[in-house]
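Moving on to chain A:
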Amino acid sequence: MADMKVAAYICQGCGLGERLDTAALASVAKKEGKAALIKEHEFLCNADGIKMIRDDIANEAVTHVMIGACSRRAKTEAFGFTDVCVSRANLREGVIWSQPETEEARETTQEMAEDYIRMGCAEVKKMTLPEGDPAAVTERTLLVVGGGVSGMTAALEASKAGYKVVLVEKSGALGGWAAKLHKRTPGKSPYKDPQNTPVAEMAAAIEADANIKVYLNASTSKTSGAPGRFEIEISTESGSTTIEKVGAIVQATGFELYDANKLPELGYGKSANVVDQAGLEALAKAANGSPIKRPSDGGEVKTVVFVQCAGQRDDSGKHLPYCSGSCCLTSVKQAMYFKEANPDIDTVVIYTDLRMPGNGEDFYRSGQEKGVIFTKGKVSGVEAAGNQCKVSFQDLILNDQVAIDNADLVVLATGQVPNSGVDIDTKLKAEIAAAAGDNSLMEAYTASQQEGAVQPISMLNLTYRQGPDVPQLKYGFTDSHFICFPYETRRTGIYSAGPVRRPMDMVQAMEDATGAAMKAIQAIENAGLGRAAHPRSGDLSFPKVRLEGCTQCKRCTVECPFGAIDEDEKRFPLFNQARCRRCGTCMGACPVRVISFENYSIDTVGSQLKAVDVPDEFSEKPRILILACENDAYPALDMAAMNRNVYSAFVRVIPVRCLGSVNTIWINDALSSGYDGVMMMGCKHGDDYQCHFVKGSELANIRMSKIGDTLKNMSLEEERVSTFEVAITDIERVPQLINDYAALIQKIGMSPMKGF
Partner candidate 1 sequence: MTDVIATNQTILVVGGGISGMTAALEAAECGKNVVLVEKNAALGGRVSQLYRYFPKLCHPVCGLEINQRRLKQNPRIRVLTMAEVTEITGGEGDYTATVKLAPRYVNENCTACGECGKAVDAEVPDAFNYNLSKVKAAYLPHKMAYPQRYVIDPSIIGTADADKAKAACKYGAVDLDMKEESVQFKAGAVIWATGWKPYDAAKIQPYGYDRFSNVITSVEFERLADIHGPTKGKILRPSDGKEARNIAFIQCAGSRDENHLRHCSRICCMASLKQTNYVREAYGDEGKSTIYYIDIRAIDRFEDFYQKVQKDKTVTFIKSKVAKAVQDEKTGDVVLHGVNTEGYHRYATPHDLVVLAVGMEPSVMAANLPAEIVSDSSGFIEADPSNHAFFGAGCASNPLDVNRAVQSATASALRAIQVVNRVARVEG
Partner candidate 2 sequence: MAKKTYSFYPGCSSQTKASSDNYLKSTNSMCKYLDIELKEIPDWNCCGASIGYAEGGELPRIALSARNMALSEQHNPGMDLVATCAACWLSTREAKERIAHSSQTLSEANTALAEAGLSYKGNQAARHMAEVLVEDFGFDELKRGVKKPLQGIKFAGYVGCQTNRPFGLAGESFENPKYLDNLVEAMGGEAVPYDQKVTCCGGALAFSEPEKSQKQIKDIIESAYDHGAEMIVTPCPLCQANVEIYQGEVNKRFGTKFNIPVTYYSQLITVAYGGTAAEAALDGQLIRATRLEDIAKK
């Protein structure tokens, strides 16, 4: 890169010229910011202003641009120069819109603006242009684990887009759960009758597809690498192993039915005539259109009772707490098997809430038309009596404790249990706690491993530092926590599809698998270009680490929310660029500050906070540093300003990628530079966390809980560092928090650290 040349541009539009002394700002940029080129412009974001900057880049060899105008969230495209480093001093939303337009406020408003110019200049000087990964490679092949309908869909859809696929199926044939079905529930209009499953058709299409290579009776015994360069060891039952190189992975490992043996109160195991939905499918398959016989004696079936939510929606802690979303449809379909063979067979579905969304309502109606009887009730027990069963239940409509004592067959709608492999989070949490000095979780974990308990079998056998499988969200499902971003698993380039992600029916599974294939293809393409995946999609920056300073504390490797960092043989962190999502959690974690990004580093932030002009103790002008999550807290501040919700003039705001990227050195630096307080604004954490990098705000919270010692050493009050959970809608609350905090600081007094 050529020599650094910093240019500072100060906009006078949107009232900046009227509210601020822009000439003074220019002078700050020159004298303190040491900008080589300083220009004021009355309307910087218009074509003329942009052209001016462009010309300077082209003709004046400007390499670093500081723009003193509006928030970085405004006019992003106009100021989105990709060939130079850019910093934005937020004078509009951050200063004039959030400060009262009064004569008395003029001085503090100007001071605020001058500080932001100092900060912008300081920041940009520490930035370098992200180089990306010149060695980025990518394998344009997908691995699909699981050969059920979800896996087959992912494989076929990816192939249709021109990508190669390796499909690994643990059994001897494709089809998974669907292959066990007599018929499937309809997936298209008119939603009236059971349909043939697509298994045969899809399997044939896969066989005929030169892009798709299938391994049957096989498993992924080892998965290493990163998006673009995964290396998969595939082991077959016969003992052979093969290595396949792939760019991304779709995990479609499906589900098992909840074990009905755990439901003896519903007669399972006590009578052959009590079956689960899989059992009924087997009977239907065997009957193949002729009447289904009673299992116990092959007798005629006259009455069938379907017990919905068997072992599901359970709040006692004994069974599955969730609903499997598909069993109502399945029971209606199965009742139709009987009605099709003989309309005189009585089929009763006992349910508490029928859950057949969308045009499932048509299927419900169709079931009723065919004479399936639906009864809102709670089944209390199923008892076998000879070749029949007695189903006792509370009829919730007739408010009556009743029984059907002549059921020839009872079908229990048990739920879906995902095949998601090993739950890695327990150990990971223990490791994080251990790194923070708390060993209790680790002891408990170790104990649990030694009790000889049956351990789940890994699905992927990832060689990742953080464990062999994709982290689970809840109840073993590997779903994303993000409503807007359902494909955000915590393992870049590995996407769950179908019921392993979330309980679902076949229609949804096929849709889901298509989406997962899309994301996998995208991961392949991004890996080839060295770009980050969501949410910082396109980001070319990447953590640079000075290993010579590393103390091997492992914090970065255990705290990385995406498992991007392994450990090498010498126990140094081994960064895998294509797995990294550029959140900076590792940078925040590193006690020796050896991890930074080119455009976001210990220095870019550190130099900003140090650039602020901190008045002396007697000025009655405290300084409060705000480190604000760029996705929620920072927009909330912007929008508060758009609403002209004013807040204290003593705060200086620095947006951060995530609170997880906040290194305690910044706090130390701020306090020792004489700041009177530090507010950290991040997203909600806990069960319903809203952090886009999963646990950044939670980690920050843990780290900051330990800052008390530092404060004590400096003889400072612990209120001087505070963390806040802020939502993007907090446009009134955030200014209030700031003002309350400023008042608090006023109360406890100015920091004694000023002037050191």
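Everything below uses one rule, namely that a contact is a pair of C-beta atoms (placed from the backbone, for glycine too) under 8 Å apart; a residue touches a chain by one contact, two chains touch by 3 or more; residues count from 1.
Behind the choice of candidates: all candidates are chains of the complex that A comes from, given by their letters.
Note that the coordinates shown come from a computational prediction; the quantities given were computed from them, not determined experimentally.
One candidate from 1 or 2 touches chain A in this complex, that being 1. Within the complex, the chain A residues that touch candidate 1 are 13-15, 43, 45-46, 70, 73-77, 80, 157-158, 160-162, 188-191, 313, 315, 321-325, 353-362, 376, 396-399, 474-475, 477, 479, 481-487, 502-504, 508, 511-512, 514-515, 517-519, 521-522, 525-526, 534-535, 537-538, 631-632, 635, 639, 642-643, 684, 688, 690, 692, 727-732.
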